[in-house]
Every structure is written in C-alpha cells, then in structure tokens.
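One chain of protein is taken out of this complex; the other chains stay put.
Chain IDs A, B and C follow the sequence of writing; residue 1 opens each chain.
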Amino acid sequence: MSFNIAILGASGYTGAELIRLIAGHPDMNIAALAAERKAGMEMAQVFPHLRHLDLPTLVKIDQIDFSTIDLTFCALPHVTSQQVIPNLPADMKIVDLSADFRLRDPAAYEKWYGKPHDAVELQKEAVYGLTEFYRDDIKAARFVAGTGCNAATGQYALVPLIKAGVIDLDEIVIDLKAAVSGAGRSLKENLLHAELSEGYHAYAVGGTHRHLGEFDQEFSALAGRPVQVQFTPHLIPANRGILATVYVRGEAEEIHKTLAQAYENEAFLEVLPFGEVPSTRHIRGSNFCHIGVVGDRIAGRAMVVAVLDNLTKGSSGQALQNANLMLGLPEDAGLMLAPVFP
Amino acid sequence: MSFNIAILGASGYTGAELIRLIAGHPDMNIAALAAERKAGMEMAQVFPHLRHLDLPTLVKIDQIDFSTIDLTFCALPHVTSQQVIPNLPADMKIVDLSADFRLRDPAAYEKWYGKPHDAVELQKEAVYGLTEFYRDDIKAARFVAGTGCNAATGQYALVPLIKAGVIDLDEIVIDLKAAVSGAGRSLKENLLHAELSEGYHAYAVGGTHRHLGEFDQEFSALAGRPVQVQFTPHLIPANRGILATVYVRGEAEEIHKTLAQAYENEAFLEVLPFGEVPSTRHIRGSNFCHIGVVGDRIAGRAMVVAVLDNLTKGSSGQALQNANLMLGLPEDAGLMLAPVFP
Amino acid sequence: MSFNIAILGASGYTGAELIRLIAGHPDMNIAALAAERKAGMEMAQVFPHLRHLDLPTLVKIDQIDFSTIDLTFCALPHVTSQQVIPNLPADMKIVDLSADFRLRDPAAYEKWYGKPHDAVELQKEAVYGLTEFYRDDIKAARFVAGTGCNAATGQYALVPLIKAGVIDLDEIVIDLKAAVSGAGRSLKENLLHAELSEGYHAYAVGGTHRHLGEFDQEFSALAGRPVQVQFTPHLIPANRGILATVYVRGEAEEIHKTLAQAYENEAFLEVLPFGEVPSTRHIRGSNFCHIGVVGDRIAGRAMVVAVLDNLTKGSSGQALQNANLMLGLPEDAGLMLAPVFP
Partner (left out) sequence: MSFNIAILGASGYTGAELIRLIAGHPDMNIAALAAERKAGMEMAQVFPHLRHLDLPTLVKIDQIDFSTIDLTFCALPHVTSQQVIPNLPADMKIVDLSADFRLRDPAAYEKWYGKPHDAVELQKEAVYGLTEFYRDDIKAARFVAGTGCNAATGQYALVPLIKAGVIDLDEIVIDLKAAVSGAGRSLKENLLHAELSEGYHAYAVGGTHRHLGEFDQEFSALAGRPVQVQFTPHLIPANRGILATVYVRGEAEEIHKTLAQAYENEAFLEVLPFGEVPSTRHIRGSNFCHIGVVGDRIAGRAMVVAVLDNLTKGSSGQALQNANLMLGLPEDAGLMLAPVFP
C-alpha cells in the first residue's frame, strides 16, 4: 500500500532532500507540496534537479486538504513551525524538521532560542527524533521532532559511551566541522561562494551554539546528572557533511568495543575497525554514519570521530527513517542509497 | 530473477559507480569483482563509501569462474581492455567501458589512439553503446562498447539535429566543460587538488581529443558524408559533470522542436523549455541529461547546451542502461535515482 | 611624492582589491574611504584581511573633503556611479569602475542597460579604460571608465587581430568562463556556496550580456563597420579568473604572430608559445593576462584563449594602471605582484 505524504516548506534544502529520497520509496506517494512564497510554481522551476519527477504544484499550506494525508513533514523555518503545526489536524502524523520541538523544557527552549515557546503543549508531546535511541517511542508517536544535524553527529559518537559509563562526563570536547548546506538556502554574505570557498572558520564559539541545548538535555538525562560538553563548530568549504572530532577520557579499546556493540544491529551506523577514522566523502548523499575510535599517545585519552551527511542522516533521511517507523514500514525503506563518491 | 554480474576493474571510479548503481538494482547480483593490483582486498578498504554493502572480495580476473556470470562489465583502462576481452568466454554478454571498442574502423582507431588495434575482430562485433540511438542493436548484442563521456554529451545535443537536417554540418563548434572525475583516479600532477581547485583551462586543443574520433564516426555515418566538428574541452574544478555548449547554424525554435520531439519518450533525456539552459548541478549523481536551446541575437545561429554526469549517464549509468537491455530487463532498472543537490 | 587617493564604494570586492594593491604602491596614500551603508565602521570589520593596514575609517561620500584628493576611484554599483560622479569636483581626476561610462553612445547605453543615461555629458568625456589600447588618451584624461572584466578579456584576444585584419569579422565566437567574484558581494541565491560549488552553467545566453555593448562599440569602431560577435558566458565554481575561448577564422600562425608583436612591449600581456594555452590558476591575484593561440584541425580555423583575474587586470588592477598614467607615475607601479599559486 502507499501512504499519502505532504511536505511543508518544500522549497528549502531539507524539503528537496525529502523529495529526492521519497521519489525512490516503494510505499510513499507525494500528495502535496507547500511553499508559501513560491506557491503556484512547479518544483522543476524551484529545484530543476527534480524535473524528471511528476510532482504536485506548490501550494500554500491552507490549500492542502489534509484529510487525505497520512503523514506530513514540516521542513519550515524555525519559529514558523511552532506557529503552523498547532493548526494542523490533531490526529495527523507529523515529523518536524525544524529546531522548534527538540527541547522538551520550555525554560531550556527560551534560554537557547531567546523567546518563549508558542506551543508548549505540543512541545511536551514531541518525541525526540534520534531514531536509534528513541525507536520505540517513535513507533508509537504521532509527532516527532527531528534533531539538530550537529547534535545528531555528536550523540552518535557519545550516547553509548555515556550510557555505559566508560568516559569521564566532565571532560568532553566536541570539535565539529560542518559543510555549508546546513545553513540552508538563506541569503547571508558569509554563505556566498566567493566568501566561503577556500576559507574556513569557527563560529558560535564559546558554548553559544543552539545545538548545545540538545546535548545538555540528552546527555544529562542519560547520565542522571548535569553534563556540559565543550562544543565548537567550524564552517568548511564543502556542500554536505559533518565531521565531529570528540575528545574523551577513557580506555580507547573499551570505547571502541562499546560503540561497536551498541551499533551492531543498526543498518545505518558503521563502526570502523579500531584505529581507523572516517571521512565525510564516504557518506555523501546517504543515510549512513561512520564512526572511528583512536587512542591518544596520552594514556586514558581517546578520540571518537563521527561523520554523516547533514541533509540526509542529519535531517531529511532521519525524518524519513522516523516516518517509516510511525507508518509501520521497514525502517530503511527508501534509505539504502549508497553514498555518492567521488 | 536475478542475474549474476562481474565487474573487471572494480577499483576505479567507473567500477565504484557501477557498484553504487547495481546495489539498488532489483534484478542484479554482484557475483565477482576483479582488480589486479588490489586483489585480495575488500571493497571497504578500496572504497570506504561502499562499506555497508556485502560485496565479494577483490580477485584477479583469472580467478573468476565466468561460467556462473550472466554479464560482465569491463571497467579496465584503455588498451588493457582489448587484451583482456578476447580471453573471456565468447558467449558471455559484455559491456565495455573503456575507449577500446568505440571506433569501428581499425584505421580510425590507429589514427586517434596511435597504435594498431589488438582485437580487430571484436572491434567489428562491438555495438556503439549510446543507448537512445542504438537501442535495437544493443538489445540484440552480446558485446557493447560504452561511449566517451564527452562524446555522449555532444551527441545528445547534435544527433537528432543532424538526422533531421536542421543545422549546417560545416559550422559546428562544441565548447565543452568537464569535471575532473572524468580523468579517473590516475596520479597526475595536474589532477591534484592544489593544482586544479580554483583554476581551469582548455586541454587537448586544436582537434586532438580522442573523442573526436567518435564524433567523426557517428556524425559522418548519420549525414552520409564527412562531418568534422570543432571541439575544445576544458577542465573545471568540480568532481562530476559535463557541460557542452554547442554553437550551431539553424533556426533555434526548429532546433528546439526537433530535440523535444526526438526525446519525447526518453526516460533520461529532458529538453528544457525554449530559451532555458541547464546546469551540471541539477544532474549530479544521476542518469539524466538536460538539454537547452537558445537563439542567438545573430539570426540563424543558436546554442544547444547539454549537461550530464560523466560517471553516470556518461559512463557507468549508460553501461547499466545497456546491460538492462541486453538482459531483457526494464531499461531504467536501478537508474531512476534523483540527482543529488546541493 | 605621494598622491592622495579616495575610494568610493570601499566595502565591495573591487574596493577591497584596490586597497590591497595600493597598500604596496610607493606613491599613493589612501586618504579617504567611503561606503554609505557601512559609514562609521573600520575596514578591519568589513574586510578583516586588511586588518594590518592603517586605513581611514569608512565615511559617507559627502563627508570627504575632496580638495585634498588627487584622484578618486569610484567602485560604486552601476547607476549609483552616474548619480554620484556629476556631484564630485569637476577638475578632480576620477577612475570609475562601474558599467556606467563604458558606452559612449547614449542610445547604446539605453539599449543595453534598459534606461536613459543620467549623465550624458560625462558619458562623452569618459575615456574607455583598456589601458593598452587607449594609453595616450588615458594619460591625458581627467575621467576614465573602467571596462567590463569579460569585455577586457575578449578584447585582449581580439583587438590586434581586428586591427590587423587577419580574421573573419563575421565569424567570431567568444565562449567565456567566469569565476564568481565577478558577480560582486550581492546576496543572490545562485551565488551561495551550496548552489554554486561543484556546478556550472551558462548565463545571459543568446547575446543578452551587457558586455556585448562594449564588444560592439570597440570592434565596430576598429573595423570601421558593424561587427557582432557571439558571446556566451558561463559561471564556474572558482573565486577569481576569467577564461575566454575565442573561435576565429584565419591562419593560426599569423594570428599568433600578430598578437605576439602587438604585446611585445606590454608588461602585463604574455603571449604563450604557439600551440600552448593558458590557465586561470597562473594569473590569480595578479595584473597579468596570458594568451595562447592554437590552430584547429580544420584548416583556416583557430582558437585564441585568454585568461586574466577579473578583480585585478579585469577591474581594480586595470583601474590602478590607468590611475598611474593619469598621475604621471610608472604604469606598473604597485602592480608587479606575482600571481598566487597554488
């Protein structure tokens, strides 16, 4: 059978990535596409790479008849999402890709996003969408909140280690390198090719990046006490990919073993042989996450390096993985595309 | 049912691309992978992006039991191909991706490749693998020779126009821009990132590029008289993609109409609305070819612009499309992957 | 002695490039920098790469005391230039880098720019700033209009050939590849790194690019009769550089000899040995233009390939070269920086 899917915010990168993936999905049918400012246009005009697909014309959200829709992906900008979703049918399955419902605590939301939350009730309902760690909750959920792409990368490296108690919780440094598509299609001077190409820099330094809210929430819940990591993202001149170099204290081989066991049966998480490290070039365009562990020359210290594609495993692929679970479909349906290299 | 596939030359880019595509093919099973110098290695070591796949260990060609193989892709270097293929079973279906069997005439081969052909009989048997123009021959063929990636791009722009007689045969200029993966994984100074990134240049100028042999062969056969085009390739700092800007003499709207009609029922060839031009970014990683036509301000002159991905439609995707036909499978099986953008 | 220099529009790429070059100039002193929207800021905030220089604070144009200024560079946006310059002191030397004064004929301006010119008198006074061809006029000029960067590249390839009558005037095709900084620092979706990197395309196709106005004006004047070229620019994923592949009819060796003789004594124009072609990577960040000539396999046809850095020889370097002449300084002062490679 085929489920009817709507995508709100179809003119952004995560919307386009959802369409790319769903185009090859055996059990989903794209029934509606919304993009407020581009309503009336064909997708071939907005994203010519989707020209070969037979897709519905872009409409405004309020033009969609949601009674025929089985599941809606919200790929809307932050803040917009918390204003739109309360007005959607209360019994429709929804996967949100924005930052609006990642933090469960209204106070934490206000701290990191600088404003009170507009939909506190929904915030309580939202299941945190890191599939591998919330699989059962997601299967049962009506409303799932996609995670931050940086937050996902860091958690794939760390969650099993915190759970197993094999690292020092007060000595975690996440030095992260992110490609530019994570910033979306917004018009900012520092995202221009002439500015970015051939140069790189740290941003949101000193513990100010919003994805820290997710790290704090998840790691503290897991540890049963407050955990604060150091986190510095850098913007790299590439289109897709996140690489997190995570500095931890613990026995490297035990850390490797812990991760290998935790992900043994996961379709999308690949733990490399001990001592090898991954590259973003080997997960591009795919839903895979590669993880490597190396011991440092200083005893008791190790590095965990995790890579994933911010638009796929970090965002739209994760969203589809969750939607599959919510609809009772095989978790990997439409997602086993091999990475594109070179 | 599932056909058993062997790939010779699996450690190069076109080999890896074949595996990426076949991994999602419903009716093919990769039964053997050969790579002489890397025999004994696992593909995960050679191409870590294929790590998630359950693939056979790399072997030498003579270790393969071809009696169980339904079709073999030869992704070997030029010259090697003409030495290896004569020793393969004479009744096995073969798709060759090298340059060795593209030219039918031994004299033409010697002219463009600077040496006599080592397998003249096979050269006669080979069907030229530009699927859309040789579909019936390919269906019946045992042995198909994949075309040059540049040659394919130029022909998609020009073949219907020459066939229909709507352009001046003596006034054709193909100015082509090729991404770097077309040069393969060979170790050459001018392919280093530090040399190539941020710079671009023309190469094989003045009518010396070997793909001219294909243009001459195909266009002359089509026209029934010698046709010589001007052809200048340029190397562009990008990984995938070919863009051919073809300058022709004729009525632009008639040219557009001719192409649109010729490709009306083709799954992979998309003719844009008149006056629009395509971009390599919109076909990356896919088997699609986008074509645009524009009239010049000078009456009677027009430009046809064609783009495709050199590793997919220009090489491994084309090879798989041909293999599908040779095995009686749907022509587009495993090939409908949407382009990866951004 | 040292001349006092003002730069209007100092917050754009051409403004920054002027400062970079003048910083090493022995006889110029940057006395005033204007940028309307960034007035009050320090250059180190706008362009941190100039942080080491002791530069004046950015001001609004009307805050500059022009009585102390010997020469002003106008690096303002198009249209703004023709509104600002009439209000500057009528006896002050000015080099304009905008498109506003490149076309001498008000009708031609209106045709290509879609509006009547606001400063027709000044338009008449402006000397076309292609230094090598207007050297004497520029030495005597008060007001010089910088050329289009694409227009400059094409003219360096063609002017001596048209002058010498060695090519067919009706059979000229300029296929041009331009890096992205030529589009300036403007916020457009198609200039984002995620859009542009790894992809390339033709734009302003069919004879609609404004630099055609310059080609028409200059080539027709030179030939004494209307000359129309075909011109297709392409946007390439690189920051700096223009490469023009010019297809002409004529004897290749005569063409080479004509160019070599024409530029024999030029400091910045390097004609390569016959049969060699240049690369943008070898002129990056410099005021040099490299030119190569190759004969085609079709007798009587040849290609001239010219490269230059759009921000230097194509814009700010050219402007400084002209300013040197206008101030009686050595033409190459501050301009002999070697290209930056890799």
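Observations on the model:
Operating definition for what follows: a contact is a pair of C-beta atoms (placed from the backbone, for glycine too) under 8 Å apart; a residue touches a chain by one contact, two chains touch by 3 or more.
Predicted model, so just to flag it, every value in this text is computed and none were measured.
Interchain touches from the omitted chain, evaluated on the whole complex, reach A, B, C. Listed residues C:F47, C:F73, C:F143 or C:Y200: the one in touch with the omitted chain is C:F47. Checked against the hidden chain, the listed residues B:I7, B:A119, B:V180 or B:L269 yield one contact partner: B:V180. Within the complete assembly, A:D175 is the residue of A:D175, A:E251 or A:E266 that touches the hidden chain. Considering the whole complex, the residue from A:T131, A:T280 or A:Q321 that touches the absent chain is A:T280. Although one chain is not drawn, its touching partners on chain C can still be listed: residues 13, 16, 19-20, 23-24, 47-53, 181, 197-198, 239-240, 267-268, 270, 278-279, 281-286, 288, 290, 311, 336-342. Contact between chain A and the absent chain runs through residues 173, 175, 177, 194-203, 205-208, 212, 228, 230, 232, 234, 236-241, 243, 245, 247, 275, 277-282, 284, 294-298, 301, 303, 305, 307, 341-342. Where chain B meets the chain that is not shown, the touching residues are 13, 180-181, 183, 185, 187-189, 191-198, 237-239.
To be clear about the criterion, only the chains that are shown with their structure count from here on.
Chain-to-chain contact here is organised exhaustively, every possible pair of chains being in touch.
Centre-to-centre spacing of chain A and chain C amounts to 45 Å, using the average Cα coordinate of each chain.
With each centre defined as the average position of its C-alpha atoms, the distance from chain A to chain B rounds to 36 Å. Each chain gets one centre point, the mean of its Cα atoms, and the points for chain B and chain C are 39 Å apart. Touching two or more other chains at once are residues 194-198, 237-239 of chain C.
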